[in-house]
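A single protein chain has been removed from this complex, and every other one stays in its place.
Take a look at subunit A:
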């Protein structure tokens, strides 16, 4: 299947309009693989035929499916490992002290894909039941794709997915065999919830998150939209909350609302009193 410049421009435009994500020239090779399954499923012979259907507006729902197919949903449990070690060793113990009076923690995984990051976070708490006894832990996973949010909510993973990133003892402790593969056990599912959400929109309820993870998502946004996303993320944080980005991602030159935590490398904190100006940023 040949992907012409005009076809790839149309699909890239559709993706950006719906999600804010860019399909830059160096990522357009993905188009062919990404939509192949959808074309087979719908009996559409060529990419040109797909473009024609989209442009003519004959099947409005098809555009959603194309966007879902174009999104990069790569994820696995404890991805990159080090951020989770940082949370377990430093950020969560600090919050256990700072929130000892209310015993409530709110964590947001923004761009959670099929939920492995969210369940990895849930494991950090489940593996320390004594420390978190009596606490209300709320771990919210959001993604712009409704298909991956549905999958995340099910907590069910294929054999291939469930072993990516998990040690075997961890896997058999926190997942049970089911008809569809392996399902997260109830104690892991209990503190988590999922919803469809676009990072460029105001943050999800209830806000005031103690930790926000937004890893390997912002790199797909244009500079302008990335700045807006940082504004949104900053407005979602509790005054002493922390943002965690993906490896190689930074706030430098992209927002003045957040800065690296000098005492805890890998975390970003609000730079100003967030109560001084909590107005919603304007949409670009």
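By our rule, a residue touches a chain if its C-beta (ideal position, glycine included) is under 8 Å from a C-beta of that chain, and two chains touch if they have at least 3 such contacts; residues count from 1.
By definition in this document, contacts and distances are computed from a predicted model.
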Of the listed "SHS2 domain-containing protein", "ABC transporter ATP-binding protein", "Dehydratase" or "Response regulator", the name UniProt assigns to the chain that isn't shown is "Response regulator"
Checked against the full complex, the residue among A:72, A:90, A:128 or A:163 that touches the missing chain is A:163
Contacting the left-out chain: of A:25, A:89 or A:172, that is A:172
Logged for subunit A, residues touching the omitted partner chain are 76, 81, 159-160, 163-165, 167-169, 172, 177
